[in-house]
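Some chains omitted; the rest stay in position.
As written, the chain order gives the labels A, B and C, with residue 1 at the start of each chain.
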Amino acid sequence: MKAAVLVFPGINRERDMARTLRLVSGRAPAMVWHTEGELPAGTDLVVIPGGFSYGDYLRCGAIAARSPVMDAVRRHAAAGGLTLGVCNGFQILCESGLLPGVLMRNQNLRFICREVYLRVERSDTPFTRGYNAGQVIRVPVAHGEGNYIADSETIARLEGEGRVLFRYCAPDGMIDPNWNHNGAINAIAGILNERGNVLGMMPHPENHVEASIGPTDGRGLFAGLVEALARAA
Amino acid sequence: MKARVTVTLKSGVLDPQGKAIEGALRSLGIKGVASVRQGKVFDIELDGGDPAKAEAVLKQAADKLLANTVIENYKVDVLG
Amino acid sequence: MIPNTPPITPELIAEHGLKPDEYQRILDLIGREPTLTELGIFSAMWNEHCSYKSSKVHLRTLPTKAPWVIQGPGENAGVIDIGDGLACVFKMESHNHPSYIEPYQGAATGVGGILRDVFTMGARPIACLNALSFGAPSHPKTRHLVSGVVAGVGGYGNSFGVPTVGGSVRFHTRYDGNNLVNAMAVGICKKDEIFYAAASGVGMPIVYLGSKTGRDGIHGASMASAEFGEDSEAKRPTVQVGDPFSEKLLLEACLEIMAKDCVIAIQDMGAAGLTCSAVEMGAKGDLGVTLDLDKVPCREERMSAYEMMLSESQERMLMVLKPEKEEEAEAIFRKWGLDFAVVGETTPSLRFVVKHQGEVMADLPIKELGDQAPEYHRPFTDSAKPAVIDAASVEPPHGTIEALEMLLASPDLCSKRWVWEQYDHIILGNTVQRPGGDAAVVRVQDGPKGLAMTADVTPRYCEADPFEGGKQAVAECWRNLTAVGATPLAITDNLNFGNPERPEIMGQFVGAVRGIAEACKALDFPVVSGNVSLYNETNGKAILPTPTIGGVGLIDDFTKSATLAFKCEGEAILLIGGNPSWLGQSMYLREVCGREDGAPPPVDLALEKRNGDCVRALIADGAVSAVHDISDGGLLVAIAEMAMASGIGAVLLEGVAPAHGFWFGEDQARYVVTVPAAQADAVIARVTAAGVPVSRLGTTGGDALSLVGERPVRVSALRERFEGWLPAYMAGGV
């Protein structure tokens, strides 16, 4: 796997992400500064990590979405390259138009950092092949604006095309408003683009990969990506 | 030259902040507020003195950055 | 613009918080009337906040040395050696008054300030903690203050990108008009790459870095040292706004230029901004400093020298650069989008000279600004010792379980999840023990070392007996570190008190400092940094004396740290340290009997050390499966916390009479541990051999807590109460 992790001013989970990519794939990712016009040659996975790019001033991800490096990401995605946006990365992908919809303030208007349960809706994507469909995984969230919203037409399309990959759920996998901490519509935690090569998600699988630190349910996502890329190669 | 760009949520788009404010006003005992929608204003100082040009620049700024036109409307007022 | 040489009237002097004799001291020092800028500089340097004039003589009595201490008090933060060529840099600081006036921004800039103290020394911050004291829940302002302060602490730390891993929250009517926000930051750097404030070399460029200067917080430092009156609303415009985004850039830029070996000295601009930082850099290096204010990047128009010298705009630094590295350093700062300006130079004159628009606005002796600050031996009266309360004389509860339920749902003992869930406590991927345990544990780099950290104080004990209370704060901190298996190394203290000009308040301060000093000595737990916040009173009503102690400990292998949750059913529960019975100043007395009186539990430091060392050894050998110290609320609350953390219940044996003294007494130096049943006898024998009292409390198992002669209570029901109070209160439902 030849991963590139984008670094915008104010991004702050790039180290977490880089460590996880290194641990799972055995190879350190390239760290790519926001002013770069090109991704490193041979990049097969672009990761936009979490944080507060540009302080999340104006709107989350809005300013970063308009950085030069995002044009390179658009080209990468248009060519079918795998792209993962986590938390602020998801917000940036939405703001840049690579994914539909918007992430609004959490329903209770507070920042929330806690472990949540996610139901993996499909396992037949490069991002979820490390899981079984219907599997419930435990991963942390840490965001103030993760409340996914889109117009009803978009939601209908996302649902109809099976593009909702992760949903907030109860520990038994049931969808339950009490377990949807931010109020996202249809409990949506992560979505794919139409082509299936761009994933945006609010939770942080990269923070749950080491047994000595805590649960390891996030590992499957990265292990699955490594496998998918190895097969493609 | 001064101008103001006002960005508001399109009708139909859920506004958790506005909702929360409604609730908070109620619990503060402030009566008579039926609904609240929150938006943003940008007070902008511009170089140069041509209002038409200013308006064009600000429309561009709003389209490209200040508003997310998927969910937001904007309005430009050049105040001179 | 304000003229620089107005008549210096007694009113103007008083407005600057200077007493007539202090002004006389200025006249004697400089032999003429000061200019306005000079008066501002003196007022900033000589106020309580910067000069420690009331506390200095007492702070000198604190033990500050140990073989592992690299830097004690006096720099931006303390530094200790944690082995492997690494150092841990940490400090705690208050932002009390600003947080009362504007809770969000006050708390946020408090966090920003303490983070700057840590990375100024070259360390990358790895964790934050916060100790918060609010007024009574029923006070009309409390909810608003809690909500704003917590959002502010989180807002800054989350965006900056450091995990907030621990702290404390308490409520008491004595904080109604003066809430406390104590923020602690911990960082890591290489032992041989620590940066200090002392300038060296004549003619070296002094560089201004970070954000631009505005009129923020002018007189902020003076405000932070002035007792509140009813007019505190009028003091509002001095509030600063934090910009965590700029601070994150400042962090990265500073660490980058430090790594490129560009820096001779560095100092952050905190209280009294440019004044304090420039004077300290010069005075510490035995050098003069000349500043050219025309070069200072300003955000606002027509700023006067006075304003620039006293501005407390955030996210700014002052640096002495190696001249040959100026270009390289500037390029790094530009890359991060930060301001960079050479604003002065070091001189051989030992004068502090400030120029603005071709005029000398101030010309003062630089050493004397700090060294000659007034130092007071304020009169103090010792607090009267309250009577010891015999547990047998205290009203027993209707039911032990009912009392437990009341305690778990009380504002001070209930879960603080509502608070710490607003803090990103996992970012950086090293948080081994999250909030909710005795101390947080954070992995150091890739391990195997871990640092444990906690912030503690029990103000009601300090009020009843400042000396014992001071000892207790240190002991509890040490105990919390021990309970996760760490070796306690050093502390930072944040001493929050009322008006020191009142002898009884000064008595509290002196007593608490004596207690802290004694405990630090006995536990080999030196003070390496700290902060004093005085004048925390409104209309003559002081806060409870609140000397917050932030401690750091080291674990050789973080995977061996102990947690408080029961691990499985059928394990033996042991009480280490002897049977409790002390109800004076206990939570039981306060929450169940409605009394706040009696002497607090005494702290026997020798026992504390013996018992703690024994528990730490058990953890290191993997002999115990769960560990929790006994603190607020006593033994039964501790057991309930272990049960709630796991969902596993316990069947408990009969306690020692009087039962409420046993279950709710707050005797010190005690721990609850669990061990696999088969090893219980061996562990008991081992602990006994170490001379430490130990007894069986019962067995883990089931989903309820069962006491002899009481209705069993489900752990889930306890959890509902424990978790319920704070969210319900904040939703306005209490």
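The rule is simple: a residue touches a chain if its C-beta (ideal position, glycine included) is under 8 Å from a C-beta of that chain, and two chains touch if they have at least 3 such contacts.
None of the values given here were measured: they were computed from a predicted structure.
Q: Counting every copy in this structure file, what formula fits the complex?
A: Composition of the full complex, by label: A x1, B x2, C x1.
Assume only the chains that are shown with their structure count from here on.
Q: Hey, how far is the Cα centre of subunit A from the one of subunit B, in Å?
A: Going by mean C-alpha positions, subunit A sits 29 Å from subunit B.
Q: When the C-alpha atoms of subunit B and subunit C are each averaged to a single point, how far apart are the two points in Å?
A: The mean C-alpha positions of subunit B and subunit C differ by 41 Å.
Q: Could you work out how far the Cα centre of subunit A sits from that of subunit C, in whole Å?
A: Here the centre of subunit C sits 36 Å away from the centre of subunit A.
Q: Which stretch or stretches of subunit B touch subunit A in the complex?
A: The touching residues are 12-17, 20, 64-66, 68, 70-71.
Q: Over in the complex, which subunit C residues touch subunit A? Could you list them?
A: Spelled out, the residues of subunit C in touch with subunit A are 151, 154-155, 158-161, 243-246, 248-249, 336-337, 420-432, 443, 447, 558-559.
Q: Along subunit A, where are the residues that touch subunit C in the complex?
A: Contact set of subunit A toward subunit C: 9-10, 12-13, 15-16, 19-20, 51-52, 54-57, 110-114, 140, 142, 144, 204, 206-207, 210, 212-214.
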